[in-house]
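Only a single protein chain was left out; the remaining protein chains are all shown in position.
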Amino acid sequence: MTTGILLQITQTLLAILLAPLLMGWVNQCRAWLQGRAAPPITQPYRVLRKLFHKDAVIAHDASPLFRFAPYMIFACMALAAGIVPTLANDLPFSPAADVIALVGIFALARVFLALAAMDIGTSFGSLGARREMLVSFLAEPALLMVFFTASLISRSTELPVIVEALAHKEFVIYPSLAFAAVAFWMVSTAENARIPIDNPTTHLELTMIHEAMILEYSARHLALIEWAVALKLFTYSALGIALFVPWGIAPAGDLAALPLALLALVAKMAVGGAGLSLLEAVSAKVRLFRAPEFLGTAFLLAVLGMLTHFLLEV
Amino acid sequence: MELYWVLGIPLAGGLFLALWGSREHAPEINALFSLLTLIAAGLLTARIVEEGPIMVADGWFFIDSFNVFLVALTAFVAFTTALFSRPYMRIEREHGRLTATRLRLYHSSYQIFIAAMLLALTTNNMGILWVSMEGATLATVLLVSLYRTPASLEAAWKYFILCGVGIAQALFGTILLYFAAEKILGSGGTALLWTHLNGVKEQLEPTVLQLAFVFLLVGYGTKVGLAPLHNWLPDAHAEGPTPISAVLSGLLLNVALYAVMRSKVLVDGALGTGDGNGMAGNLMMGFGLLSVVVAAFLIKRQTDVKRMFAYSSIEHMGLVTFAFGMGGAVASFAGLLHMTMHSLTKSAIFFAVGHATQSAGTQAMDGIRGLIRTNPTIGWGLMLGTIAILGVPPFGVFASEFLIITTAMHQHPWATPFLLIALGVAFASIFGKVQPMVFGETTLPRLPYQPALMPVFIHLGLVLMLGLFVPPYLADWYRQAAALLGG
Amino acid sequence: MAIVFPSGFPTVFPPDSTPVEFAWAGVLFWLALAAAAPFLRRARGLLALAPALCALGALAMAAIGLAGLLAPASAIVLPFGLPDLPFHLRLDALSGLFLLLLGAAGFGVSLYATGYFRHMETGALAMVMLWYPLFLAGMAMVILADDAYAFMVAWEVMALASYFLVTTDHAIPDIRRAGFLYLLIAHIGAVALLLAFGVLQGGAVGEMEAYTFAAMRDAEQAPFWASVAFLLALFGFGAKAGLVPMHVWLPEAHPAAPSPVSALMSGVMLKTAIYGLLRVSFDLLNVQPGWWGTLALALGLVTALYGVIFAAVQSDMKRLLAWSSIENIGIIVAGFGLTLIFHADGKGALAALTLTALLYHALNHAFFKGLLFAGAGAVLHATGERRMGFLGGMIRFMPWTAWLTLIGALAIAGLPPLNGFVSEWLLLQAFLLTPGLSQPYLNMVIPVAAAAVALAAALAAYVMVKFFGVVFLGQPRAPIPGQLHEAGWPERLGMLWLAAGCVLLGLFPPQVIALLAPVTRLLTNQTLVNDAGGAAGWLLLAPVSSERASYAPLIFLLVVLVVLLLVFVWVRRVHHGRARRADPWDCGFPEQDARMQDSAEGFGQPIRQIFDGFMRVERETPDPFDPHPQYRGDSRDKLWLLLYQPIADLAARLSALVGRLQHGRIQWYLIYSFVTLIFLLVFVTR
Partner (left out) sequence: MTEMDTALTYPLQVVNLLAALLLLISFAMLSQRRVVGLITLFAWQGAALALSTAIVAWSTGQHHLYYSAALTLALKVIAMPWFFYRLVRRLDVDRDVEPMINIPTTMLIGIALVIFAFNLATPISQMAGTVTRATLGIAMASVLLAFLMMITRAKAIPQVIGFLAMENGLFFAATSATYGMPLVVELGVALDVMVAVFVLGIFFFQIRETFDSLDLKHMEKLKEK
């Protein structure tokens, strides 16, 4: 139990600390692919440090909600990161929230971000909020369907149990997971404000979604949000790993497997990040009105995955 | 003994008012006579309740729980209507729509009318029943044309001709009845006494009685206002003075239906079909259903408030006829209950409508707006009355509709879609028209002086009470009556 | 059979008096209040106190409901009603639960109403205080009734009272229209229920006793007639609950009423319809074919999506909330359908799970919808404005209202750790468990149906962000009339109560489920086992098995709070808390003003674009030279045109046809009677 709790805390901290690194790695890869000189991989940390040192500038009639939101968002992401198995598979906290609750956590954070964006009452803020909610209400059911496919296979909505079923039982090929995986990728690009739905590095306000929402933020608040974003990306990657390539995650109570698990994690993350940047480099951002189609496809794929599960695997 | 009072007082009143009616206090005298009638009726009722059915004047009059409850109802509504007509007619006179002589005519015929109906209810002789029904018609014809406007004349003419022809059919039916009866009871007076007929009804010749019932149904049915024989009813109600509309709707229709029911009992006996699935029952169900549906759809088109409620009377009479047609303890009970509720509620509505039209100076519903602002009591009276008549609990009309519809659903499911549609349409039409009359902004003036709405709220209060609680003796009384109707 | 009070009035409670007697006493208390109200015109002070008394009654009613939920069923027969059919009242677990719901939500709302009605003009207040307690009493009686007549009377009294409350300011034509539509559909639904009871009546038909629920329970029912009864009941109760396509009255009527009444109607009255559905289909009917469930499930899902989509495009805040009520009813009915499916398939445990989920959601909805209407009402009261396009930034003027409403918004959006999430979580779990079913096609379809629920939930979040963001955040979109006053203390207390309900229901699911257990046992002979294992049992919710799924909102909240504090402290310690105020930046755009924010229409625009097919949009594009252009896009549902208009036209055509009968020529009238006579003669002698 105590080891469990220790593991839990270390994993969570690890996630929080490693998240910016992953972000840096992705940016680096993308820079390379675009033939630019890459910023150092630790760039995100520096940005955060700089932001934390700055003085916050807050609009005159910003309500307490505006200042409270960043902490809330960060806390939600930390919790999310806490319940996704990254290294080991026994997490005392994980019973607190299963995959459905995980979706709930993301939604909670998103709602707070959107509300905060509308708080000042600027044109871009509300625009961003609206677009964010639009994207999310299409992405969320798709994500749930992905989870459902996995949990129908493993007869559980508990992530550790899912991982257990997929990684540490005898190896089976699940065609349904193939569909789910594609759907999951599409959803996670949307949820993490990546191309083709959104462009994290854009400076063109009219195309912004995520950036438009945080325009009014500065200094520590901005830092927290940025960090939370990185954390979200990390969590999603961890999720992808846990669902589709769970091999290497240490089974419950097996401390010896931890180093190996760490290596596996780093490797997978590296590959995943590279893949993400590659995809971003080759694909272009779609117009906002196309986003529903894109996510609709994701939703359909997820549902197809579930149906294939019923057809082939029951 | 009470009986003679019940019949004598209104008759005397009629004659008295015919002589003295143009005096200043005629309305009060009118009310007074009605009150005396009511008291007498009350005594009579009390006696029946304790002694059971009685014969008076060696069988010429017969009073059982069925007709005594109608007697009580008639006397009561007649009294409240007289109360209402006191200020109403006074206002009419001030508006110059009526002269003293016409008021005299009005008051005396009012009493005669009541007398005729009471006679029709209490007599034991099918022939006298016919005579007094005709008498009731004649007494009201001139009242319908009281205003002497072209419209009122036309209405009265139609009322006279159609009811006259109808009643002629009824007479033929009565003759046929006699024709069948005298073989068994021998010719002479006793052969038309209902009690005697009832005693030997099994021996009566079925084929003759079938024909007789057809004529009687068409005849009295015309007065009940069953579609398609109903056409006189809306005109007469709309054009006559409001108190008359109230008593026509509230009482005359009941009495006519009473006549039909008396004959139905005999026919059922002759054909050996007690429980509604006989020819008589089916005919009545058919007519009832048709009336409900036709009336509901006609209500939808109305622009004149009194006309609309006249059609609603047709609808409810249809419902009652349907219930009696179904037969059986619950249905007959419900039919009687519905008769009572409809009389009380509909007359109350006509009272309210009467004052509403007076204050608006028109019967067109577009002209009546926002009563609740200027004359709250009238407004609430109309609103609550409408809600009651539409069968919304806790008012009593719902109680009977509840029993009728559920029974129908159980015994004749095929009929319920029609009922459902008709009730829905009627509700939409009536309520959609009444709501703006009661609510909203308005330009109406207040009435010159306080309208007499006591009757309205007395009636509605009774209806409300009967919806939640039927006094035990009243209930027994209904049960006995229902049993008489072959329940 | 407990004792009957002399004249139905409990002078003093004998020691052995049962919960139902107390409940009846509570009803009488409300009735007495209603009766007293018109006479208090003179005594303004007392009159203003009446809502508070209603609140007390509601609190008592909640306690009684709780007692009824835990105690064995108790019944009384009142000394009035129909001659052979006096009112039967019965308080079993199911009634107890809904009575609890009524009382708990009613307490908060009435408390709120105490403040809300304070400023009313005396005459109107007297009328309101006549109908308001009557409304409460009617709902209570619906829940307590144990025979068809009592039920119908209570049902219609409820409708009638609410109708008069809806038309409180009847000077406005729209409100009159709304009221009329409401009462009409309510009445038609009631007639359908009447017919349903007509089918159900059992025992000795033709006897009045046949109408008691007891007789209906042990009447044996032919499958066909049972189905007829169920469909009629589904229609009747659906009309009251706002099930598509009988929902048209709801978005009109609920906004029209004064806000506390809207809160009661949405929060509680709709639940009486759910209660009726459960009562009829699980208690009175003793056969449940599976296809009923499939039908209900489909209807529920359609309703949920339909409602939430239209909620997203509304521009009137109370109308938005009304549509969102339709959505929640849809979710509840979907759960109901799933319960029927499981029940028919003999999966007792799963039926218990879904039943728990839907009861839980009903409970939740009572609280957060009450809260939201209260919040909206406070804003309306302060600004006199319902159109979101003219609101904004309320959080600065009325922080209490804003923050409390935020709780409600988050809860209804189904966000953990609040209560909305729990019920939706349970429901989704149920959807995931369908592979146990015997019909394969259901196995496939139902998880997909889960997607619909997920979609509805996600859209609900959209709607709530729109609602809260546009009304409470940002800048006022129109000059604020006068100076805004925060809601008074009674309002705040009422909202606090409701908000507390949202939080507690969210944080202690295991206890709530334990509370629901008697109901599930009553209806499905099964209870939901919370397999969380001993110590963790009180904070961990694991409906089927802890292996399968579990959720512990307390831990959840704890972790979030701890992290939050740690981060805060860390930021302040390691770095600093310096902040300075400045104008909003907004990419340095100088002529920033409030009208550049999203209007309500603007926020709904993407949804309108996606679901264009469903709705009929009436646009008012401003004229180009208008200095203060206002765009108005009003999205109404097509169903009105597609379904109701044709019916109305048909009725009109028919009545025109029948009208020909009455064309004034007396000769024709004579022909009618003549033909009738001949026809009948032929008919009888054929």
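Here are a few things to note about the model shown:
Chains here go by letter, A, B and C, matching the order in which they are written, and residues are numbered from 1 within each.
One rule holds for everything that comes next: contacts are C-beta pairs under 8 Å (C-beta built on N, C-alpha and C of every residue); 3 or more make two chains touch, one makes a residue touch a chain.
Just so you know, these numbers come straight off a predicted model, no measurement behind them.
Across the entire complex, contacts from the unshown chain go to B, C.
Residue B:Gly127 is the one among B:Gly127, B:Pro228, B:Gly367 or B:Pro413 that touches the chain missing from this view. Listed residues B:Leu32, B:Ala168, B:Leu464 or B:Ala483: the one in touch with the omitted chain is B:Ala168.
Interface note for the absent chain: among B:Leu226, B:Ala270, B:Leu298 or B:Leu344, the touching residue is B:Leu298. Checked against the full complex, the candidates B:Glu2, B:Asp64, B:Glu92 or B:Asp235 give a single residue touching the omitted chain, namely B:Asp235. For the options B:Ala155, B:Ala246, B:Met339 or B:Ile368, the residue in contact with the chain missing from this view is B:Ala155.
Take subunit C: the residues that touch the chain left off the picture are 659-667, 670-671, 674, 677-678, 681, 685.
The set of subunit B residues touching the chain not shown comprises 125, 127-128, 130-131, 134-135, 138, 141-142, 145, 148, 150-151, 153-158, 160-161, 164-165, 168, 171-172, 174-176, 178-179, 182-183, 187-189, 191-192, 205, 207-208, 211, 234-235, 238-239, 298, 301, 303.
Please note the rule applied: only the chains that are shown with their structure count from here on.
Between the contact lists of subunit A and subunit C, the overlap is empty. Measuring from the average of all protein CA coordinates, the nearest chain centre is that of C.
Ranked by C-beta contact pairs, the top interface belongs to chains A-C. Set against the Cα centre of subunit C, the chain with the most distant centre is B. The distance from the centre of subunit A to the centre of subunit C, each centre being the mean of the chain's C-alpha atoms, comes to 36 Å. Inter-chain spacing, taken between the CA centroids of subunit B and subunit C, is 43 Å. In whole angstrom, the spacing between the mean C-alpha positions of subunit A and subunit B is 78. Contact residues of subunit B toward subunit C in the complex are 157-158, 161-162, 165-166, 169, 207, 210-211, 213-215, 217-218, 222, 227-229, 231-232, 234, 279, 283, 294, 297-298, 300-301, 328-330, 372, 387, 390, 392-394, 398-399, 401-403, 405-410, 416, 420, 423-425, 427-428, 431-432, 435-436, 439-441, 467-470, 472, 475, 478-479. Of all the residues in subunit A, the ones that touch subunit C in their complex are 52-53, 55-61, 63, 65, 67, 71-72, 74-76, 78-79, 82, 93, 95-98, 100-101, 104-105, 107-108, 110-111, 114-115, 118-127, 129-131, 133-134, 136-138, 140-141, 144-145, 148, 151-152, 155-158, 161, 205, 215-216, 219-220, 224, 289, 292, 299, 303, 306-307, 310, 314. Against subunit A, the residues of subunit C that register as touching in their complex are 392-393, 395-396, 399, 402, 406, 410, 413-416, 421, 425, 428-429, 432, 435, 440, 443-444, 447-448, 450-451, 454-455, 457-459, 461-462, 464-466, 468-470, 473-475, 536, 540, 542, 546-552, 555-556, 559-561, 563-564, 567-568, 571, 574-576, 578-587, 589, 592, 594, 596-598, 602-603, 605-607, 609-610.
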